[in-house]
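Complex shown without one protein chain; remaining protein chains in place.
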Amino acid sequence: MKTFKKVVAAAMSLALIGSCFAGCGAKNAKSGAAGEYTANNTEYFIGSTGPLTGDAASYGISVNNGAMLAVEEINAAGGLNGVKFKFEMKDDKATAQDATTGYNSLYEAGMQISLGSVTTDSCDSFATSAVEDNLFYITPSASAAKVIDGRDNGFRVCFGDPDQGTLAADYIVETYKNAGVIYNTSDSYSMGVYEAFKAEMGVKGATFTEATFDAENNKDFSTQIATLKDCDVIFLPMYYTEGSLICKAATAKGCKADLIGTDGFDGIADLIDSKTVSNKVKYITPFDAESKNETVSKFVESYKAKYGKTPDQFAADGYDAIYAIYNAMKAAGVNDVTIAPSDLCETVKASITASDFSLTGATGTMTWDATGACHKELQFKDVL
Amino acid sequence: MNYFKNIKNAFKFKNCINYIIVGAMLIISLVMSSMGELPRSSADLLAQMGYSILLAVSLNLVVGFLGELSLGHAGFMCVGAYIGCYFANSLYEVIDSKLLVLIISMLIGGSVAAVFGLIIGLPALRLKGDYLAIVTLAFGEIVRTIFKNQPAFGAALGLSTKRFGSDLYIVALIVVLISLFLIQNIIRSKHGRAITAIRDNEIAAKAMGINITYYKLFVFVFAAFFAGVAGVIFGSKVTPVTYSFFSFNYSIEILVMVVLGGMGNITGSIISAVFITYLNFQLQDKLPGELAALKYLVYAIILILVVIYNNAPKLAALREKLSISNAISSKKKSKNPAAQHDDKNRWDVVPTKIPMDEIVSTDLKQEKAYTPDKPEKGGTE
Amino acid sequence: MLSTLFDGLSLGAIYALIALGYTMVYGIAKMLNFAHGDIIMVGAYTILTTLTMNGHPIIGVVAAVLVCTVAGIVIEKVAYKPLRGASPLAVLITAIGVSYFLQSVAQLIFGSKSQAVQLASFGTVKIANAEINIGTLITLVVGAVIMIALTLFVKYTRTGRAMQAVSEDRGAAQLMGVNVNKIIMITFAIGSALAAAAGVFYLLQIPAVSPTLGSMPGIKAFAAAVIGGIGSIPGAMLGGVVLGVVEKFALSVPALAPYATAIEFALLILILLVRPIGILGKKRREKV
Partner (left out) sequence: MSDYVLETKNLGISFGGLKAVQDVNLKIKKGQIYGLIGPNGAGKTTVFNLLTGVYKPTTGTFFLNGEELTGKGQEKINHKGIARTFQNIRLFNNMSVIRNVLVGLHNQPEFKCNPFVSMLKLPKHYDTEVRMRNKAKEILKIFDLYEERNNLACNLPYGKQRKLEIARALATNPKLLLLDEPAAGMNPNETAELMDTVRYIRDNFDVTVLLIEHDIKFVSGLCDEITVLNFGTVLCQGDVEKALNDPEVVKAYIGG
């Protein structure tokens, strides 16, 4: 009877293993070896991974919405020489592990070009695979330096962490006397901006006070505010969830400092208002939903119509990334729907870095250089 | 000559079912790969299954066989992944062979994790049950916190590692086979008996002269080693290695594998590790948005129902009625030990006091009859 | 310094309130209710729901206490009662299951995103050079009152004494006519109500709620209960305050701040190794 049980167990497990292969095998039974996956494409396939669930889900969802909107607009206008685009984002929960899995699934499904991933760790992982396959990626929002460093096929739409840190340091040194910074030691984005901020403050010969937190374990910011209570400005390189708590803690502690956030800060307006926070709050962003600019207002209008809410910067980044790809492909005159990822990569790379290529999108006018970094204007936007 | 007889014994079907399962996975995938029909995602999934099996089986050693709950298994994996891959990064500069680097780094990662196992095993000598569980949980968190603040390991950015490539699954599954060989041999030896004796009744085991200290440390170190190896495999597949992956949630996911497969049942652990990894893969896109929480809801329900079903004193009769083995072997009932419940002479449950203090006197006694792997019968038994 | 101390005390009061629930359930039902922290989250979401329905914060607090009490009783009945008499390992695993259950249900209903909850806002007072938030002071005072009330309840009421009896020796208590099931149910009810109270104070300090809100404070509060000596009400208070103050002081030193959580857990391990029964725990002898 023991033996019988084991036979049952063996049969079960073999069935399970079998199903695993069946599941994956069926999809590309026709296609055979890698590289030929794109052969059946009838649309240009843009892939991406991002957090659609979990703590960071709002970023992934925004990028997805923005990108979908752009693809719909392009397709409605007839696509590229009559060929439409398809965009798909796989959920990666902002983890490296799931980004790889998502990449593989997309690649097997015929992805030709991509938006990389939404968050830094995932995008690093996505990019590692993309380099192996020489697949072009332009990430809307993964801002850490290492995401595109040393990777020819990597580009981005957002600002890099160092740019923001430097800019903030310059601005703070000019405007304020006594600066402070709070950053999140458990987050690569926060750390990246902080490092650049610190370096620039050093260059300027300015001093500042600092405090840290660990968003995983710590949501009470009274101690950090107490450390910085004499500052007249506190720089907050972080996402808005923690940012909103710090703003509230500052008010509760009677701290009068101005609070300056980074481009992860939009969305904070939902969480704070003048009743709960008496400090002045502003953040750095290339995107202003209230802008009178024609491109921006058109984007904001159609986004509102489609999703019923005001787009945030991530949505705008996603939107622009799709247009960057579209315009670059258009400029290069791509005209083969079954073009292999590697060939497409070389073509797009050449056209996007061309000196005459620029894109005026929802986040301003952008140009790219060979490192993959994006050049555009930043602005400070007031929340409160 | 006994040796050859016993070797023959070891090849009996029921003694090598676990090798058959893993071996079949390996062979099928190799055949498919040689025909060019193995998609990259499947190869990736297989490697993932490989380290999941390692984790589940090694945690089963601690939970199922030693009877102590460890909630920090992901912590050992974290140590292995960070340390092993850190060394691998430097080794790649010296050694050309990717395989050799992987093997060396697995040994390094495993060994360092084993050292941590020794450190966490020390409290295990004084603590039991819930207290030990909390200490292991604390350990997992401490390890993560330390790694995420070390610039040498990339701090919050994570440690960038070099991927082994799509052949990783072959190495992973072979490592699983080797590990299963080592683990099962220990379980089926006198040492395994001593370990299960500690689980069943620590006081009696002590009185029988079993060196509790030695065996508890042994199990923690042994299990930590394999978790560390699993970490290196993970790090050779995923880059960057970030602290956030090795959270408490992941420890729980491993625990779900063990509980679902049956505590003290290695075959069960293998099957449920494969099943849950596959489920995770399939559910990645099937549950959009907040629906992803459904997965954890299912895990939670599995944990609750399986444990209640297997342990509730009131369900003992039901368990016996529904037991697969009973239903199948009704003919052999006379040989079934469970049938002896009817024995008139059986002393009814002695009303025992509930232990006063869980620290010093809890027996982590299982209500349900265990089905540990039977040792091979030594020839003439 | 003083400001850090007050912050620590106020955080410690929250830990202590959660730890009280842990310690009562552990002392009486002999189980580690891992889902205790998630009861806080249930309470916090109840308050959020009341506030979004334009209810008065006080109604929210009352509703939170009621919902948590009921949740505690239901959890006990459904998940833990069938396992009475089973191994602690099985009960602990079930409790982890319940914890996950609550978190994922909350996520399905409310989403994983953190949401702002503004219960009330207070000004600050100046005490010897330090700006102290009035909310902090309220937390400290009310926390202390609840703890004293609980101590009196356990010492001087009939139910409280029955609890002590069940904690000492469940079998003997049953023989003496104590309805053990009822006492354990009451314990869960009280423990959960305390968790709701802790949830209210948590929201006063950290005005945001998410499905995983309770897990880390829950684990830390258990650590507090263990440090103080599990089963002991003054121990839970002491442990909570010690842990809160340690956390805040660690955070105020830049070099230690990133390791604050690790330091707390290391303290737990250290105390368990040096004195496994906790600071105020009573020693008990092994039965053979």
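Think of it as A, B and C in the order they're written, each chain with its own count starting at 1.
The definition used in the following text is that a contact is a pair of C-beta atoms (placed from the backbone, for glycine too) under 8 Å apart; a residue touches a chain by one contact, two chains touch by 3 or more.
Quick caveat: nothing in here was measured; it's all calculated off a predicted structure.
Colleague: Which residue from B:126, B:162, B:191 or B:319 sits in contact with the chain not drawn here?
Modeller: Spelled out, the listed residue whose C-beta touches the missing chain is B:191.
Colleague: Kindly state which of the options B:31, B:100, B:182 or B:318 is in contact with the chain not pictured.
Modeller: Of all options in B:31, B:100, B:182 or B:318, contact with the hidden chain holds for B:182.
Colleague: Tell me which stretches of subunit B touch the chain missing from the display.
Modeller: Listed in rising order, the touching residues are 2-3, 6, 10, 182, 185-186, 189-191, 193-194, 196-197, 200-201, 203-212, 218, 337-338, 340-341, 343, 345-347, 350, 352, 365-366, 369-370, 372, 375-381.
Heads up, the rule we're going with is that only the chains that are shown with their structure count from here on.
Colleague: Which subunit C residues touch at least two other chains?
Modeller: If we look for residues of subunit C contacting two or more partner chains, we find 112, 258, 261.
Colleague: Return the residues of subunit B touching two or more other chains; collapse runs of consecutive numbers into ranges.
Modeller: 141, 145, 148-149, 290-291, 293
Colleague: Write out the stretch or stretches of subunit B touching subunit C in their complex.
Modeller: My answer: residues 63, 67, 69, 71, 122-123, 126-127, 129-131, 133-135, 137-139, 141-142, 145-146, 148-149, 203, 248, 252, 255, 259, 290-291, 293-297, 299-304, 307-308, 310-315, 351, 353-362, 364-367.
Colleague: Which subunit A residues qualify as touching subunit B in the complex?
Modeller: These residues of subunit A touch subunit B: 1-10, 12-14, 16-21, 23-25, 27-28, 32-34, 52-54, 57, 61, 90-91, 93, 95-98, 100-102, 104-105, 107-108, 120-121, 124-125, 128, 132, 144, 146, 184-188, 190-192, 214, 216-217.
Colleague: Mind pulling up the subunit B residues that touch subunit A in the complex?
Modeller: 13-14, 17, 20-21, 24-25, 28-29, 32, 36-42, 44-45, 141, 145, 148-149, 155-158, 160, 163, 234, 237-245, 267-268, 270-271, 274-275, 278, 281-282, 284-285, 287-293, 324-325, 328-329, 332, 336, 374
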